[in-house]
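Of the protein chains in this complex, one is absent; all others appear in place.
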Amino acid sequence: MIQPTHYTASPAASLALFRQRSPLVHCLTNDVVQSLTANVLLALDASPAMVTEPVEAAQFSAIADAVLINVGTLTAARSEAMLAAVQGATAAGRPWTLDPVAVGALTFRSDFCQRLLAFRPAAIRGNASEIMALARQAVSGRGVDSQHHPSAALEAAIQLAQSSGAVVAVTGETDYVTDGRRLLAVSGGSPLMTRVVGTGCALSAVVAAFCALPGDRLLHIAAACRVMSQAGEQAAAAANGPGTFEPLFLDALYRLYKEAV
Amino acid sequence: MIQPTHYTASPAASLALFRQRSPLVHCLTNDVVQSLTANVLLALDASPAMVTEPVEAAQFSAIADAVLINVGTLTAARSEAMLAAVQGATAAGRPWTLDPVAVGALTFRSDFCQRLLAFRPAAIRGNASEIMALARQAVSGRGVDSQHHPSAALEAAIQLAQSSGAVVAVTGETDYVTDGRRLLAVSGGSPLMTRVVGTGCALSAVVAAFCALPGDRLLHIAAACRVMSQAGEQAAAAANGPGTFEPLFLDALYRLYKEAV
Partner (left out) sequence: MIQPTHYTASPAASLALFRQRSPLVHCLTNDVVQSLTANVLLALDASPAMVTEPVEAAQFSAIADAVLINVGTLTAARSEAMLAAVQGATAAGRPWTLDPVAVGALTFRSDFCQRLLAFRPAAIRGNASEIMALARQAVSGRGVDSQHHPSAALEAAIQLAQSSGAVVAVTGETDYVTDGRRLLAVSGGSPLMTRVVGTGCALSAVVAAFCALPGDRLLHIAAACRVMSQAGEQAAAAANGPGTFEPLFLDALYRLYKEAV
């Protein structure tokens, strides 16, 4: 297996390019995290938008610079809008990113994500068990393997990147990003981030948005992960708990490397 | 009528047990409060999840430790998911809790809550008029009585507990919790809590989650009410308004009795 290389670069250059381009990001995400997702993108100078009627979702995906599909609170109706958005994005050559929330145990979303993979996502962001479940499906249909040790997740991520053509990010205490050929380890962050709903989903939105940048996508996505973990560290240092963490996290994203630029 | 006993116990033991078990709580709640609900549960070390496609809602309720049904923004589609979740929970022996938001004046939700009662909720949490409306329905169909003085609400709560088999919490300036035989009064909290959307709905989620604990459910639910009112007092003492109240409230929940444990 490919051994992970530690990502030690600064995300400043990717972030400066990102702020300058201010991508318009079409987010079809779950009901719980819409507000945080939008605020994270706004803090980074991107423009979020959520358009959910199927015909409009297709229209909007062709206008947007990037599309996010997060199946957290998937319904049959919402899946039609997502499919329309992915088709619209594909037809217009826009990158789209998949966050396969809770794929594996729940059947409707598992089948749906499997179906979406045919449309070639630019990136996939999930936790270890989601990436393993998605990789098993992609390789051999719904399987039963449930080992979750990190090396198994990394192997799954690499396989999924190779079979799907996407850059795959398996995130957790350390984030791993792979294009199937290279594998980067991005560290940092704070345990407080797991006590605030939507930090993982917001990371997927940032990954989706960074896919709009020209250049090496693997490096941009590693930068996206580092931007979030670095803001998380800064917020956690000043916060008194998960409640004060959230506003401080958004402030940190807003200020990150701004003085330098 | 049973006279209320003042709850003067510390919620520390229930809360320590809660944090240790970290229950997985399936929340089918209204669109306005999903984020606060999840953050309140996360601050208390529980694991919230929202799954809304009917077939998945049933699958997930059987995995979860507790289920919350809140009808605040009920739609016909959402009611199917809720019914599936309640049936899944019942079949798997998981406790489920009902928050009958605005039951009484609005017909669709009133009929739906009436229908749900047949599935024997573990707990019901509402304000005085909601509990009175639900009790009237449970006893005699949709009535017209609209007295809202506290003693009428307490009588309704006791009747509802007896007819439904649930522990019933009527919350307001003072919270009352009854299993139809005992009646506890839990005081505390802050008027600022009424100026932040979702504090009542989040309390219902915490009540639902505390139903996952082994032991005396009445005492656990009184503890849940006290945990919330105590964190509310602490946050209000430091807040400058409802905006700063919310992050301070989540921090207070996160820290409550943690040093002691």
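Note that the chains take the letters A and B in the order they are written out, and that residue 1 is the start of every chain.
Heads up, the rule we're going with is that a contact is a pair of C-beta atoms (placed from the backbone, for glycine too) under 8 Å apart; a residue touches a chain by one contact, two chains touch by 3 or more.
It should be emphasised that the depicted structure is a prediction, and the values quoted were computed from it without experimental measurement.
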{"item": "Residue touching the undisplayed chain, where the options are A:25, A:38, A:102 or A:158", "value": "A:38"}
{"item": "Residue, one of B:3, B:151 or B:240, that touches the chain absent here", "value": "B:240"}
{"item": "Contacting the left-out chain in the complete assembly, out of A:2, A:49 or A:237", "value": "A:49"}
{"item": "From A:2, A:63, A:118 or A:237, residue that would touch the chain that is not displayed", "value": "A:63"}
{"item": "Missing-chain contacts mapped onto chain A", "value": "31, 34-35, 38-39, 42-43, 45, 48-53, 55-56, 59-60, 63, 77, 81, 246-255"}
{"item": "On chain B, residues whose C-beta touches the chain left out of the figure", "value": "30-33, 35-36, 72-77, 102, 105-109, 194-198, 239-244, 246-247"}
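Here, only the chains that are shown with their structure count from here on.
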{"item": "Centroid spacing, where centroids are CA-atom means, of chain A and chain B in whole angstrom", "value": "33"}
